[in-house]
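Since the structure comes first, as structure tokens, the remarks are kept for the end.
Missing here: one protein chain of the complex. Every other protein chain is in place.
Chain lettering (A, B, C and D) follows the sequence in which the chains are written, and residue indices restart at 1 in each chain.
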Amino acid sequence: MEVKSITEQKSLLQTLAPGKRARLHRLLFEFGPGNGTLLFLPIDQGIEHGPRDFFPNPASKDPEYQFKLAAEAGYSAIACQIGMAEKYYPDYAGTVPLVLKVNGKTDVPPSDRALSTCNSSVEDAVRLGADAVGYTMYLGSPRQDDDLAQLRGVRQDCDRFGMPLIVWAYPRGEAIDKKGGAGSFYAIDYAARMAMEMGADVVKLNMPKINPETDKDAPAPYNEGGFSQEDAIAHCVESAGRSLVVLSGGSKVDDEQLLQQTRFVMQAGGSGVIYGRNVWQREWGEALEVIAQIKEIMLSSVSRVP
Amino acid sequence: MEVKSITEQKSLLQTLAPGKRARLHRLLFEFGPGNGTLLFLPIDQGIEHGPRDFFPNPASKDPEYQFKLAAEAGYSAIACQIGMAEKYYPDYAGTVPLVLKVNGKTDVPPSDRALSTCNSSVEDAVRLGADAVGYTMYLGSPRQDDDLAQLRGVRQDCDRFGMPLIVWAYPRGEAIDKKGGAGSFYAIDYAARMAMEMGADVVKLNMPKINPETDKDAPAPYNEGGFSQEDAIAHCVESAGRSLVVLSGGSKVDDEQLLQQTRFVMQAGGSGVIYGRNVWQREWGEALEVIAQIKEIMLSSVSRVP
Amino acid sequence: MEVKSITEQKSLLQTLAPGKRARLHRLLFEFGPGNGTLLFLPIDQGIEHGPRDFFPNPASKDPEYQFKLAAEAGYSAIACQIGMAEKYYPDYAGTVPLVLKVNGKTDVPPSDRALSTCNSSVEDAVRLGADAVGYTMYLGSPRQDDDLAQLRGVRQDCDRFGMPLIVWAYPRGEAIDKKGGAGSFYAIDYAARMAMEMGADVVKLNMPKINPETDKDAPAPYNEGGFSQEDAIAHCVESAGRSLVVLSGGSKVDDEQLLQQTRFVMQAGGSGVIYGRNVWQREWGEALEVIAQIKEIMLSSVSRVP
Amino acid sequence: MEVKSITEQKSLLQTLAPGKRARLHRLLFEFGPGNGTLLFLPIDQGIEHGPRDFFPNPASKDPEYQFKLAAEAGYSAIACQIGMAEKYYPDYAGTVPLVLKVNGKTDVPPSDRALSTCNSSVEDAVRLGADAVGYTMYLGSPRQDDDLAQLRGVRQDCDRFGMPLIVWAYPRGEAIDKKGGAGSFYAIDYAARMAMEMGADVVKLNMPKINPETDKDAPAPYNEGGFSQEDAIAHCVESAGRSLVVLSGGSKVDDEQLLQQTRFVMQAGGSGVIYGRNVWQREWGEALEVIAQIKEIMLSSVSRVP
Partner (left out) sequence: MEVKSITEQKSLLQTLAPGKRARLHRLLFEFGPGNGTLLFLPIDQGIEHGPRDFFPNPASKDPEYQFKLAAEAGYSAIACQIGMAEKYYPDYAGTVPLVLKVNGKTDVPPSDRALSTCNSSVEDAVRLGADAVGYTMYLGSPRQDDDLAQLRGVRQDCDRFGMPLIVWAYPRGEAIDKKGGAGSFYAIDYAARMAMEMGADVVKLNMPKINPETDKDAPAPYNEGGFSQEDAIAHCVESAGRSLVVLSGGSKVDDEQLLQQTRFVMQAGGSGVIYGRNVWQREWGEALEVIAQIKEIMLSSVSRVP
């Protein structure tokens, strides 16, 4: 599999300060697939959507399920909020790295002016032995002024503590809805660049969707059509520049689609995937199985040097 | 009485820092029922509703009434705001533990965009010798951004000072009203999980109400029906994970209902109850009587190890 | 005159920290009537209403008038804002105590969302040798979130510096207007309790007005009628618990009414009065006369021990 | 010319802290007319209105024009914002005192909710060797809450650094427009008192205008008529109490009017004038001439002692 991304020309780690380098090295080479790729298990749906996501697999309601899965299936890291990091992570410290998500919000109010407030800090992450922090940035929200100011604080603390910064880069809000929607190629391409410009070490993107009908509302050249799904992913990965890219899955899709998009992101020069419901909404055995298939793709696709 | 909750598999105290452990131990084993359960007396209605709640039992207007009741009837702790903690608690220091409620608001303006501002701090609680702080979080309020930021500060101070954090987890605001209401199973189940994710050591929940008519506006699977009141309580307790759960009573109900819901929450793996008006809107003797009945249920239901 | 209030069972000073105790002792026993009661002269109308209040007695426009009156007529303290405290109080330091009002606002914009911002600090009060600070809290304003946060800061500084806190507890805003109005028994009773809960050492209340027509919009039992003016005052004083209560006069009323309400508040267990326009909108001799009558009532009614 | 103002009974300087005293002494007795009066040259129109004010006299666009004028014509001080203070004042340090205006705003958006944000600090003023700071307070603006909080910070820094505080006291906003307007006697009288109450050492007022038509919307007694222009000025000066008063000119008026209002303010016990466009919208020679006439009035009217 040939990979031509600009991120391959030069190792990300080379330009990083020692703290970030040591911690990212752990995620890329000492845990997970181990070949310089990233496989994250997110368990922040309890705050973002509420417990309703746990009904398809009742066992998943107990956070032990995800922690055990992350540790036993060999993930690069598990990503969660402060409450679970304090009450459940202690038992798994050393067996799987921790990404502390420092902001979050419920989905009860509408998201037309979305802002995700910090409920923990980079210092909390340091105290808990985390190897990275996660921050959700809402590209294009009418409250981007507050969002970017908050992100600045997190980024500066990351620089101060040598903590890698993973930006969940989500288009959101009433303005993006009028320009093709939060899932469009335009929106996600913009989000990828924005996250890089704001100082992300790793960018988490949703899968861009090509939809000729709504893409017409996006600015040129996105409204001109002619882009395939594969093109879109490749563009988005490139827009993130030297920031590593991981792709997320969203709500549960069929297995073939999941594996196909994993291949796409790796081919485009991305660094890995972060699948939540697609993994832990399955029973234990079934979950281990699909994880093995995902890892197989990641291991066979590329190998990066530190 | 068989209890299967996930909170029973492992003692909460085991993962806590020494300060939190010492203080919670006092609430769970040295005061109140003493068998690892929690019986709280709240007296914050004077700020949340005004003096109107004291008319049914005029004696209750003098804060001495509640302090004396908490001390003599053997409560785990009394929960109140800063003014009463400074002016009345000194006489009771040592005889009953104090939970300092650090935020509050009046009910004069409508609560469609509710936010409960901090009027005291964790440091105030430390200075006053409190054994825990209480924080009211309004799940799903349009002002959740301010709420969660404020809660972060309180939680971090709790971590810094080793002070247990009790979260009054109340769904509130115009958005939850459109999704089945603040008292629905959906809303309270979400609140329970949210409080745990935000770092609560103890979660205070209102009794979830099953109402087929309004539950239809909630997201799946809550809108599908088929849940009993008992189911709902069990789910909510489980959603709080390793955070202990105490159930509140709200406005005065009949005694049988009060005792029945006490049984439900203990059966579900909850840790106790926090009844205010249901207790102190009675004359002294009558109050002592109902407290004895509640304690009897708590003592006979479970026994937890530190 | 028999007084049964709960505040009489126990001296307020007993539970106070040394700084507060020393300063309140000065106000209660070394200045003013000197028998444990409080007689304040407020001169904050120039900011709250503008100079229009000075036209009835042109001499009152010069702040010297009020300072001289407070000193010569023997007040417990004079209450004013920072500008006058800095420019006029130096000449009177030692002859009459100072209460620094730390917040205020003009009445130019409507008060449907009233908030009174701090224009000075507790530290300013310490620097100027004040014996207490005054804070205006707007009970039930839609901006109570900002108000209570601001009050927290003032209260904490008071605790830090041992400075007594006097809360001007005023119902205000569009929400209270819909529930019977800012002057109703319901509103003022709530304000009294709220101020105590927020940590006031002294609460300043407006005279509650019984108005069957508008009281119908208040919550039960206030909407049920049957309360006399005297009842209302007694209830409000009691709602403030161990916080001392002083009653204010508002715009100028006739002398008999003024003296009658003075008697009512003292009988109810209140600690004194704070009359501004009712006093200094009179010429010098006439002002001294009415002050003498007020003091006579205060001296003959009660005597409190430190 | 007889002057009876309350400010004459006692020197302002007597109650001031040493730093304020030393700096105000410089403005009152060492520069400008030198007889205890104040003659200020303001050059903040470039920010408040934009360069349009410079077209009538193109030379005035170069800030050198105003600095040279202030130095050569012998002003008490020149008042400007941070940019000019940093880039032009260094050449004039020692030849004319500096008043640093610490806040300002453009007039592009409507001023119905006006707020003038600080763009520099008292510490900047200290660093630049200024002898006073200027602050624009918008009396009665719906954003008075933010305004007064900001002013508190400036006032406290002035107290800390011994820096005299000059308050530009301007009625402004939609609420004052409904009560007779920003230029009315009512509005300016209120502004004068407010500035004094907020701790101003010097108050800058616009000339109050008597307008029977619009004055009817003001509160009593302002709506009752019977006040002359001279009365209004005298009242406003008196409302400022011990704060010194300087009168401004606004947009260019005819010379006789300018000199007449100068006489009025001095007669009323005011301390001087601050004319901008009325002076520097003239060519050099003509400007010197009118300044000489103004100074003549100031010198002949009064003499104040330090």
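Here is the rule we use: a contact is a pair of C-beta atoms (placed from the backbone, for glycine too) under 8 Å apart; a residue touches a chain by one contact, two chains touch by 3 or more.
None of the values given here were measured: they were computed from a predicted structure.
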item: Contact list for the unshown chain, restricted to visible chains; value: A, D
item: Which residue of D:88, D:227, D:264 or D:280 touches the chain not shown here; value: D:88
item: Listed residues A:37, A:106, A:239 or A:261, member touching the removed chain; value: A:239
item: Among D:26, D:68, D:105 or D:209, residue touching the chain not depicted; value: D:105
item: Absent-chain contact - pick from A:86, A:189 or A:215; value: A:189
item: Listed residues D:63, D:134, D:241 or D:276, member touching the removed chain; value: D:63
item: Residue of A:59, A:175 or A:253 in touch with the missing chain, whole complex considered; value: A:175
item: Contact set of chain D toward the excluded chain (per top definition); value: 44, 46-47, 50-52, 55, 61-64, 81-84, 86-88, 90-91, 104-106, 108-110, 115-121, 124, 127, 146
item: Residues from chain A at the interface with the omitted partner, ascending; value: 6, 12, 15, 139-142, 144-146, 148-149, 151-152, 155-156, 159, 171, 173, 175-176, 179, 186, 189-190, 192-200, 219-222, 235, 238-239, 241-243
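Note that only the chains that are shown with their structure count from here on.
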item: Interface residue identity across copies chain A, chain B - same or different by half; value: different
item: When chain A is superposed on chain C by its C-alpha atoms, the rotation angle in degrees, nearest 5; value: 145
item: Centre-of-Cα separation between chain B and chain A, whole angstrom; value: 35
item: Where chain B and chain D are represented by their mean Cα positions, the distance between them in whole Å; value: 57
item: Residues of chain C touching at least two other chains; value: 146
item: Chain contact graph, described as a line, ring, star, complete graph or other shape; value: line
